[in-house]
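Excluded from the complex is one protein chain; the other protein chains are retained at their positions.
Order of writing sets the chain letters: A, B and C. Residues in each chain are counted from 1.
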Amino acid sequence: MAKIKTSKLSAGQRTVFLCHGTGCVSNEAFAIRKAFEKSIERLQLTDIKVDFTGCHGFCEQGPIVFVQPEGIFYAHVSLDDVEEIVYSHFRDNKPLERLMYKDPSSSEIVPYFKDINFYKKQRHIVLRNCGRINPERIEDYIATDGYQALQKVLFSMTPHQVIDEVKISGLRGRGGAGFPTATKWQFCHDAPSDKKYLICNADEGDPGAFMDRSMMEGDPHSVIEGMAIAAYATGATEGYIYIRAEYPLAVNRTKFAIKEAEERGFLGKNILGSDFSLKIHIKEGAGAFVCGEETALIASIEGRRGMPSSRPPFPTQSGLWGKPTNINNVKTLATVPLIILHGGKSYSQTGTEKNRGTSIFALTGKINCMGLVEVPMGTKLADIIFDIGGGIPNGKKLKAVQTGGPSGGCLPANMINLPVEYEAFANAGSIMGSGGMVVMDEDTCMVDVARFFISFTQSESCGKCVPCRLGTKQMLNILENICQGRGNITDIDLLQNLAQSIKVSSLCGLGQTAPNPVLTTLSYFRDEYEEHINDRRCRAAVCTGLVTYSIIAEKCPGCGLCIRECPVQAVTSSGKKKPVILDQSKCTKCGACFNICRLGAIAVK
Amino acid sequence: MNYLRLNINSREIKVKPGTTVLQAAQASGTYIPTLCADPDLKPHGGCRLCIVEVKGMRNMPTACTTIVSEDMVVNTETEAVHKERRSVIDLIIADHPMDCLTCIKNQRCELQDVAAYLGITERNLPRTIKQKPIDDSNPFFTFNHNYCILCQRCTRTCDEITGVNAIEIINRGYNSKVSTFGDKPLMESICKSCGECVARCPVAALVAKNSIMPTSKIETTCPYCGVGCMMELGIRNGKIVSVEGSRSSQANNGRLCVKGRYGIADFVQHPERLVQPLLRKSNTLIETSWEEALNIVAQKLSAYSGDQIAVIASAKCTNEDNYIVQKFARSVLGTNNIDHCARL
Amino acid sequence: MNSAFTREINSILSDFSQERGNLIPILQHVQEKFGYLPEEAIQAIADFLHVSSSTVYSVSTFYTQFKLTPLGEEVVKICRGTACHVRGGPTLQRDIERRLSIKPGETTKDMKYSLETVACVGACALAPVMIVNNRVYGKMTPKKVAELFNGKN
Partner (left out) sequence: MAGLATTFGSGAMTNSNNDLLGANCIFSIGSNTTETHPVIGFNIKKATRSGAKLIIANPRHIELVRYADIWLQHTPGSDVALLMAMMKIILKEGLHDNSFIMQRCENFKPFKQSLDDFDLTTAETITGVPLGQIVEAARMYAQNGPSAILYAMGITQHSHGTDNVIAIANLAMLTGNIGKPGSGVNPLRGQNNVQGACDMGSLPNVCSGYQKISEPSIKQKFNVAWGINLPTEEGLSITEMIDSILQGRIKALYLIGENPILSDPDAGHVRKALSTIEFFVAQDIFINESVELAHVVLPGTSFAEKDGTFTNTERRVQRVRKAIDPIGYSRPDWLITCQIAQRMGAKGFDFEQPSQIMDEIAKVTPSYGGISYKRLDKGGLQWPCPDLKHPGTSILHTQQFTRGKGRFMPLRYKPPAELPDKDYPMMLTTGRNLFQFHTGTMSRKVAGLNSFKGEEEVEIHPKDAERLFLNNGDKVKVISRRGEITARIKISEASSPGVIFMTFHFAESPTNILTNPALDPISKIPELKVCSVKISKI
């Protein structure tokens, strides 16, 4: 039996870690790292290392610079700040207050990572390595007990024992539906076949979710190790990671990680000298939300249109190329090594009776602290929004929380004591889904939100089955009418009925859940629908058809910014330093003037 | 062979393992509405009309994709099932022209049948249809996309039955359309014009041109190549008006090619057909009576000895024709100089 | 079809085996090379994989990633994820549509810009987000849009 060479992370050495997740990279994190390297070299600060990590999850604060071992956290670092940090922090040993994180509610400066509320109240199990290790260096992963679980499985456990351990952990599929992972593995294990496949579903298509992306960018090896263990347990010898092409960074890191793992003998033929072999391929999704559905995903890997097929047969019986296929989500797989290493029992300590472990949310929308949030199952929504997320910005009021993306629902503010549990969410008409959590304040129109989601599912419907193809189109037409002030009060019943039948009779999960945003808004925010229809009014002033823009004369100095911005010349000058005039008959309600005005001189109703 | 028992609408039925609920129901005479199922094609599950209730199953599964298991209890006629079926048809009707009376498929339209079965008498949803193009390029059939309900029977036929894959679904969702490479007219595609798709279209999307309903049908065998496809000629007013593949023959199992399906009536009923015996007089062929023609032939042939006569029979003629001719050559003309184009 | 084109297609195809499962990766590589999927390329791919050209066409029209017409020099994608939607995505989109005078899915006549929407790029914390030639721009405001486009013109 081969022994994994472990190395400890170079503890003690002072290191500047640049966050190299998509968010920070889009803000020039690569260039900032180069600048740090240059600057440190110039000052000959030889004891200081520059390195990078995957996503920290607090993308909104990016580019993030994290200094170890002291644990200082710098936010919003720009290229111009690099010199200052290097001089002040490293040469003069004076951490730079100006760039430290400021708590949005207290406005206090929080120098240390560990004290930041956003992180403090989280529980990082799956995200254990994200932001802490270099994802492009397998040694870093190995140093955090990486691939120990695989070794344990290969040399001291039978596939049955592995499945049993996962069963004890109570792990449920993190892709959204929450199907018990061990049961799925068991099905696949029991299906007789000469060949079996394993697919890691990283086709994170939910608009508003990005945890799979962060996992693949920040800790690809934990997913790969999880895949190897799952493959061993189910009898698969070939695996695919189906990942969105929209995530180029994640694709590249994963490719690199597979290569590294193969070189180290964690993948490929006779892994670690055992008689178990696994080859992993990467397939890039080509832009179809429906491919997150298991049977559609399989069709896509097979080179066909990503159209779902009826189940049964389930993929565990007849999946890829007609062979038994086990499909697990990224987070599910990343959890597996931990369960094996520390025991299912230990994992099951976190969470609640039926919902073990943690759950990850992409917390976004009208909230102070946006980012990835990992919390124990059972945590209340309110804790996530207010304690971790720091509440709603600009003193606005919370209106709703949308979870589960286009398949989920909108929960009203009065339900924020709901615990994070599959069943609790389902009973409320929503789902956990892949973990998008969009916070909405009073400036959000709930009818518009419903329209937005239906427009999304409608454009992503594959078209195979009638209810989804034509039903979502009907719903979208009705919602657009309502939003444009052409609604009829009978539309509400029509919507309700359509939504119900689409839910029951659609072929796949996309169609079956597509009505959820409509159904939840209809049941929790029915008054807003009625207002749109009866009063022709959008209280959040979002629906352009129902909105009027007007000039608040006393605030307008006639600067003319809006005149230049208006695409239809509806705004005209009435003389120097005099308020501008808005011609309502020309106004297309595009909102350009409203957005450009810095003086709040344009009113919207 | 072992059988599985199941219960459909409180009736016990025995079927072979592997049978779908739809097949079981149909075999037992229970109608389940469907628009995308076809006995020759793999189950699709797209139209959702064949949903049924199965005891112990959470959702309403589609009968076409559900395989019978022992002691399954199926209900095809509950109010819940009907409600969902009706809303499916409502959706299709809202996206489909409502010109049944002048539609070429009137009375032969499966959508009409299903709507009637479900008791739908009016349109319940706002119309979603918009004017779509008509592909009139093929000489034998028309593709009118306005009527298409995207059941995919045609594309599945072009895949599973003919293997040509000339037509496929392009785009997706509501913008899906049955079309060809580059969304070009059929005549510019690799379509072989076999019409297998036309034969399976449940509505008036793919219809034969000049389609006339026959009053009677007669089964016969195709006169073109050696495959020996059996076909049903549709007859009206003493004329061939339609051709369908005959499922009873193992030679073709209902399938035909372009020549068999569309190349029969035009040559059989061609104005240039020979309708009367002709006799060469002063180097032109002129019409004559059978009496005269037969007499001349008999008389002339009698004038030669066997080794002076040759007979060329025909691979187009029936066995009976050929048997008679070779018997005639051998026993009447006294020669074995008989051959046909067996080799060509 | 000129021979240079054929050579390029063949060089892409030579990296793959003739299995149907390679269809999407091949389309991705061809699009990477040419910026879109030329008809001749679709035919060549179909011949290579022993499937019909209609089948390849059908698959390429299913996935939003694939383009059947050439794109502009700058491809502007607007994220239509939820976070972007509630944080001003629609306004951002209207702003850019107006600037370029095209709708999503279109290309300017001078072939300079193509506008597309994309279903969430996973940079939700930076909402609203737009992508220009694969570079992500976050927390977009009309002002930043103006800077970006004026800087480019």
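Throughout what follows, contacts are C-beta pairs under 8 Å (C-beta built on N, C-alpha and C of every residue); 3 or more make two chains touch, one makes a residue touch a chain.
Here the structure is a predicted model, which means the values were calculated and not measured.
K.L.:
For the unseen chain, which displayed partners does it touch in the full complex?
P.N.:
B, C
K.L.:
Kindly state which of the options B:80, B:98, B:116 or B:298 is in contact with the chain not pictured.
P.N.:
B:298
K.L.:
For a quick check of understanding: of B:80, B:213 or B:268, which residue touches the chain that isn't displayed?
P.N.:
If we include the chain that is not displayed, B:268 is the one touching it.
K.L.:
Quickly run down the residues of chain B that touch the omitted chain.
P.N.:
Residues 139-140, 160-163, 192-194, 218-230, 233, 235, 238-240, 248-253, 255-259, 262-264, 266-270, 272-280, 285, 290, 293-298, 300-304, 306-344 of chain B touch the chain that is not shown.
K.L.:
Need a quick check: the contact residues on chain C for the chain that isn't drawn.
P.N.:
These residues touch the chain not displayed: 47, 50-52.
Heads up, the rule we're going with is that only the chains that are shown with their structure count from here on.
K.L.:
On a C-alpha centroid basis, what's the spacing between chain A and chain B, in Å?
P.N.:
Once rounded, the distance between the two centres reads 51 Å.
K.L.:
Mind checking the centre-to-centre distance between chain A and chain C? Centres are C-alpha means, answer in whole Å.
P.N.:
One centre to the other, that is 22 Å.
K.L.:
Nearest whole angstrom, what separates the Cα centre of chain B from the Cα centre of chain C?
P.N.:
42
K.L.:
Which parts of chain C, given as residue numbers and ranges, touch two or more other chains?
P.N.:
Expected reply: 58, 62.
K.L.:
Could you check chain B for residues that touch two or more other chains and list them?
P.N.:
Touching at least two other chains: 169, 171-172.
K.L.:
Inside the complex, what are the residues of chain A that reach chain C?
P.N.:
Of all residues in chain A, those touching chain C are 22-23, 25-27, 58-60, 62, 204-210, 213-214, 244-248, 283-289, 300-307, 321, 362, 364-366, 370-371, 402, 405, 436, 438, 440, 444, 449, 452-453, 456, 460, 462, 565, 567, 590-592, 595-596.
K.L.:
Give every residue of chain B touching chain A within the complex, in rising order.
P.N.:
Residues in contact with chain A: 43-49, 51, 59-62, 65-67, 83-84, 87-88, 91-92, 94-95, 125-126, 128, 149-150, 152, 169, 171-176.
K.L.:
Which stretch or stretches of chain B touch chain C in the complex?
P.N.:
My answer: residues 164-172, 179-183, 189-190.
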